[in-house]
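This is the structure I have questions about; it appears just below.
Missing here: one protein chain of the complex. Every other protein chain is in place.
Chain IDs A, B and C follow the sequence of writing; residue 1 opens each chain.
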Amino acid sequence: MTGTTGTILKPSDFQSSQEPRWCPGCGDYAILKQVQTVLAEKGYQPHEVVFISGIGCSSRFPYYMNTYGMHTIHGRAPAIATGLKVMRPDLSVWVITGDGDALAIGGNHLIHALRRNVDINILLFNNEIYGLTKGQYSPTSELYKVTKSSPWGTAENPFNPVLLALSAGATFVARTIDREVKHQREILKQADDHKGVSFVEIYQNCNVFNDGAFADFTDKKKQPETTIFLKHGEPAIFGVNRDKCLVVENGRLKVVKIEPEGSLPGNVYVHDETSLEKAMLVASLFGPAEHVPRPFGVFYRVRKPTYEEQLRQQRDRAKEKMGEVSLQDLLYGDETWQVK
Amino acid sequence: MTGTTGTILKPSDFQSSQEPRWCPGCGDYAILKQVQTVLAEKGYQPHEVVFISGIGCSSRFPYYMNTYGMHTIHGRAPAIATGLKVMRPDLSVWVITGDGDALAIGGNHLIHALRRNVDINILLFNNEIYGLTKGQYSPTSELYKVTKSSPWGTAENPFNPVLLALSAGATFVARTIDREVKHQREILKQADDHKGVSFVEIYQNCNVFNDGAFADFTDKKKQPETTIFLKHGEPAIFGVNRDKCLVVENGRLKVVKIEPEGSLPGNVYVHDETSLEKAMLVASLFGPAEHVPRPFGVFYRVRKPTYEEQLRQQRDRAKEKMGEVSLQDLLYGDETWQVK
Amino acid sequence: MSQEKPSVTVRFAGDSGDGMQLAGINFSFESALEGHDIATFPDYPAEIRAPRGTLYGVSGFQVRFGREEVLTAGDEVDVLVAMNPAALKRTLHLLKEGGILIADSDAFDAKNLRLAGYDTNPLENDDLKKKYKVLSLPITSLVREALKDSPLSVKLKDRTRNMFVLGLVFWIFSRDLDIAKDLIRRKFANKPEILSANLKVLEAGYYLGETLEIEIPKIKVSKASLPEGRYRTITGNQATALGLITASKLSGLPLYFVSYPITPASDILHDMARYRYMDVVAIQAEDEIAAISSAIGAAYGGAIGVTATSGPGLSLMSEALGLAVMTELPVIVIDVQRAGPSTGMPTKPEQADLLQAMFGRHGEAPLIVLASATPSDNFYMAIEAVRLATTHITPVILLSDLYLANGAEPWIIPDVNNLPKWKPHIWRGNGDYKPYMRDEETLARWWAIPGTEGAQHVVGGLEKEDVTGNVSYDPVNHEKMVRLRLEKVKRVADDIPEQEVTTGVPEGDLVIVGWGSTYGVIRSVVKQLVEQGYSVGHVHIRYLNPFPSNLQEVLGRFKKILVVEMNMGQLAFLLRGTFLMNVYQFNKVQGVPITERELMSEALKLLK
Partner (left out) sequence: MSQEKPSVTVRFAGDSGDGMQLAGINFSFESALEGHDIATFPDYPAEIRAPRGTLYGVSGFQVRFGREEVLTAGDEVDVLVAMNPAALKRTLHLLKEGGILIADSDAFDAKNLRLAGYDTNPLENDDLKKKYKVLSLPITSLVREALKDSPLSVKLKDRTRNMFVLGLVFWIFSRDLDIAKDLIRRKFANKPEILSANLKVLEAGYYLGETLEIEIPKIKVSKASLPEGRYRTITGNQATALGLITASKLSGLPLYFVSYPITPASDILHDMARYRYMDVVAIQAEDEIAAISSAIGAAYGGAIGVTATSGPGLSLMSEALGLAVMTELPVIVIDVQRAGPSTGMPTKPEQADLLQAMFGRHGEAPLIVLASATPSDNFYMAIEAVRLATTHITPVILLSDLYLANGAEPWIIPDVNNLPKWKPHIWRGNGDYKPYMRDEETLARWWAIPGTEGAQHVVGGLEKEDVTGNVSYDPVNHEKMVRLRLEKVKRVADDIPEQEVTTGVPEGDLVIVGWGSTYGVIRSVVKQLVEQGYSVGHVHIRYLNPFPSNLQEVLGRFKKILVVEMNMGQLAFLLRGTFLMNVYQFNKVQGVPITERELMSEALKLLK
């Protein structure tokens, strides 16, 4: 959805008078900035946009936007946004959530919003930790991670949020990272362009309780070897010298060296945003950065009727069948009688 | 886990004195029978087994078992079973749940139990409807389905439970169907054999509110064309004349005719239970039975440390580091002083 | 031979599959149509389709009709239909001495007798025949005989037995078969063979009456003198659904209804989903937390956010209701109470969620609590809930219960044009908007709808600074806000009717106080007591938080106060705690309604 009422604004026009209260250095700042930029670039007016968040550091986001907003309760933002969007398809509705908010307490609402394809943009700030409650592990923290609530290391495997979103029925799924502001902005723009639910996982550094969680992917030296930036219709090539690629072998992805230089193997993985199967395949690259590169970009994008559209059609079917019915007739119902 | 204490029992030894109160003809009866049979065959004693259910027709299950059981609240059975199993790894713990119970209100606990790989067996009785509350649509009801709560057809896409379970981290995922009792029994046995969380989706006919939902897959005439029974290491062949197979083409599955007879194409899909990627690929066959066959059997099976095992190791690490600490010492803590 | 009675109660009882609900509804409607007042009590089993012949599979429908105001479905029945031994076993105790028992003797076979726990066939018991007028008829055979030319299967033929007894009951009350036929015709319009079988059997039952050899009195009940107007029958759940839609029109606000199915509230969802053509959005959420949450989202967006549930769902909504209190948004929760705690007895009535509605949220989180008194009162109280929510900008809980939800009564259909409209407290100004600016009188904050230019703001669960709505940890501000939220709800007392003495004397020896579905039984008992010369009043409270401003004064006019509830004394506790007022209690927590007899005897004890 794009703004309708008038002048193009500056990013700062989307900034509220409240000073952000995140820790100095927190990755949340960068994301705030990009969102404001994207809204301005897309020509929205502040009163056309609503930010709904749950609870967590990231969920403070709405306070810093000069738009409408709700800072709600832990885990329920997707449900709240659903009610809002269904009644107000004219608004641009964004959900801001954290890895605990979205995947611990809020997991159910998240997958249901994705399944229903509500036309909202869900930004999951994944810092692999509970920031606001000062450092417990989250459903995305890696196995054995030592945190305040796991002094002896955790005992549980993390979720792969992208994979979960794909299997729940999301129609736009992407991953980006706080430090790559250009990539981030591009992804946010596309998420907003997408008609239907958009799920964007954003790796976000919590420099206080989980500093460097994504250093493997942001460190400029390591990055070329540890990341793959997916592009629709293009083969998955990476490496400092762009000398590696992904191939499909017996249904799995494997990293191989491109040799001789420039000659891609026949089974090279070519990304196709419209294929759920391919999206899941490439999303399953989730191992340690030393061994498997981590994909970023748009995994999946497909246009399906949104929940609001389906609901509108449902109403149209009902109206077509029933014709115009007055409230008085409704109250009368099927059978009445007169007492004189 | 297999029973330890003594004599082999009969299926009827697992039957309680309570008469089942499901509707005559309900698919739940067949499943009850198979579970009792499997427990007997595997040599369990009734006091070693616990059934935990939520709320729904299917969730009445524990009353009909002569084992321990809890008929709990809507959607929470996986969480309750987690607490039980963690404290009592010696027991065989089963979760009985419905499509509403597991995937509507209980979706979050389900995916978390799967992620943690708790060594329990989760049987999801999927009848694509809310039975107990008399016929509303569920998260597995097909789009546009007319039910009590969707007189004009639903507006939302169903979940694919197998895909969701795979992406959440389940280590054993299977699908079977009420009417195929032998297949069902085999799957239940393997689910119980599996160390780690087992997720079994069982298509179950609700003959009162959703009769024939799975007729495409049970009708003996249609079945050969509409179903694929997966076998580890074997190519996916089906059809009345076993003349069709699945092939992988550009990362997707396609149905092709085997011709000439007996000569499988090179890109035929060969099932591999140990491959998450393959499991997801074949699980994504979820379209209407006229167009795509529906896979049954074990999609995925892999041995990973269970939650209980991880918790035990966690404790061992802690003990190793701390040595034996008496309660008195614990109360003393780090710093004390004496007042005389 | 014919008897004249002020009111009569009939109960149809049989297997779940025997169509007793249909027979009962048909008879009730016809009774209403003939000009009687009616009250009904459907009483079905917990199981979807219990095995035939079992005690727990018995489904019942009780209807009372009369020439006077009919306030309850009756303690006892005049005519009992028992389609099998289990039905007889479960309901015979309800039959008055001398009452008429109609039984299908064909169903009293060895298997069914055993399932019902009878050693011998009770129909052949002489005591039974002495005590009641027993019409033991081979109904199954008679039906099959009547349909011997029908192409239907035996199973389908047998399904029409309910029409046979309906016909017979029509004969007993000299009713007009045509109305019943009309109803049946509409129901089976698309199934001509089933339709004709039903009509045939209905007549067969009716005309059997004429040929009966034993003497059965024909019972006459004069018409009620109901106020003039157009009537329909309505259940509590239907009334709620219609009330909400009406409120949407009266307020000019869009309606967002969202619910997660739960007995006995699901029918509201079903109705609302059907009314999609009325521009209602009706959604089935993934659970009750999502339901209330999305209602909050919709309310933030400028809609009336409504959800309906029962006890377990209300419990789940606790946290989000706190958010609704904090953000001060107009969301409405309809709690159709059932017997608890926990899953309890989902198909049985109870009134034990009152204190939960009052206090079931952490922190100081006051909200408006209403309760409807009769099935049709749900229409007005639903409107009232929306009116108060959208003018005082605060969440409202409306308590209904299973007995109201499923019970039906004749309802005089209001003229939509005569229903008062109101103006929601919506921000339409162009000035400087702050989310916690308030109306001076009501303390309602201004509701600014996203999309309104210049009124961007953020609401949320953290404590906010008065007026500006900025997050604030200031100690004095917090107390101020806590007191403002409380005071806002208290001031609603200025906007609701004063408490009336519903029935009986305005002051005197005893006042019987109730809320919710005990209305009928209390009113009935108080009327009788007053007739007998006692000085008794009935105060029925529909506004539970805040109480009407004169409630204490009204109750104070009586020497004794008896609080009647289907719980362990929750309103009694509230009255004690609020007014330091000594009250007597009558509590019944059995999942069945309080009977007139029980209440009468309690009241008489206090009047001695």
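As a working rule, contacts are C-beta pairs under 8 Å (C-beta built on N, C-alpha and C of every residue); 3 or more make two chains touch, one makes a residue touch a chain.
If you're wondering where the values come from, they're calculated on a predicted model, not measured in any experiment.
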- Item | Touch partners, limited to displayed chains, of the chain removed from view | A, B, C
- Message: For a quick check of understanding: of C:70, C:323, C:512 or C:541, which residue touches the chain that isn't displayed?
- Response: C:323
- Item | Sole contact to the chain not displayed, among C:460, C:504 or C:546 | C:460
- Query: Any idea which of A:38, A:65 or A:105 touches the chain not displayed?
  - Reply: A:105
- Item | Per the touch definition above, residue among C:87, C:239, C:352 or C:385 touching the missing chain | C:352
- Message: Can you say which of C:360, C:414 or C:556 touches the chain missing from this structure?
- Response: C:360
- Item | Residue in contact with the excluded chain [from C:312, C:330, C:407 or C:450] | C:312
- In terms of residues, what is the contact footprint of the unshown chain on subunit B? 5, 16, 18, 45-48, 50, 52, 55, 62-63, 65-73, 76, 79-88, 90-91, 108-109, 112, 311, 314-315, 318-319, 321-322, 325-328, 330-340
- Message: Give me the subunit C residues in contact with the hidden chain, please.
- Response: 46, 56, 310-312, 314-316, 318-319, 322-323, 325-327, 337, 339-345, 347-348, 350, 352-353, 355-356, 358-365, 460-463, 473, 475-476, 478-479, 482-483, 485-486, 567-568, 573-574, 576-578, 580, 582, 588-592
- Touching the unshown chain, subunit A contributes residues 19, 21-24, 55, 57, 73-75, 104-105, 107, 130-134, 136-137, 139, 148-152, 208-209
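In this section, only the chains that are shown with their structure count from here on.
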- Task: For subunit B and subunit C, let me know how many angstrom lie between their CA-based centres, rounded off.
- Result: 39
- Where the CA atoms of subunit A average out and where those of subunit C average out, how many Å apart are those spots? 44
- Centroid spacing, where centroids are CA-atom means, of subunit A and subunit B in whole angstrom: 29
- Message: Which positions in subunit A are in touch with at least two other chains?
- Response: 108, 112, 311, 314-315, 318, 321
- Item | Contacts with two or more other chains, residues of subunit C listed in rising order | 274, 276, 286-287
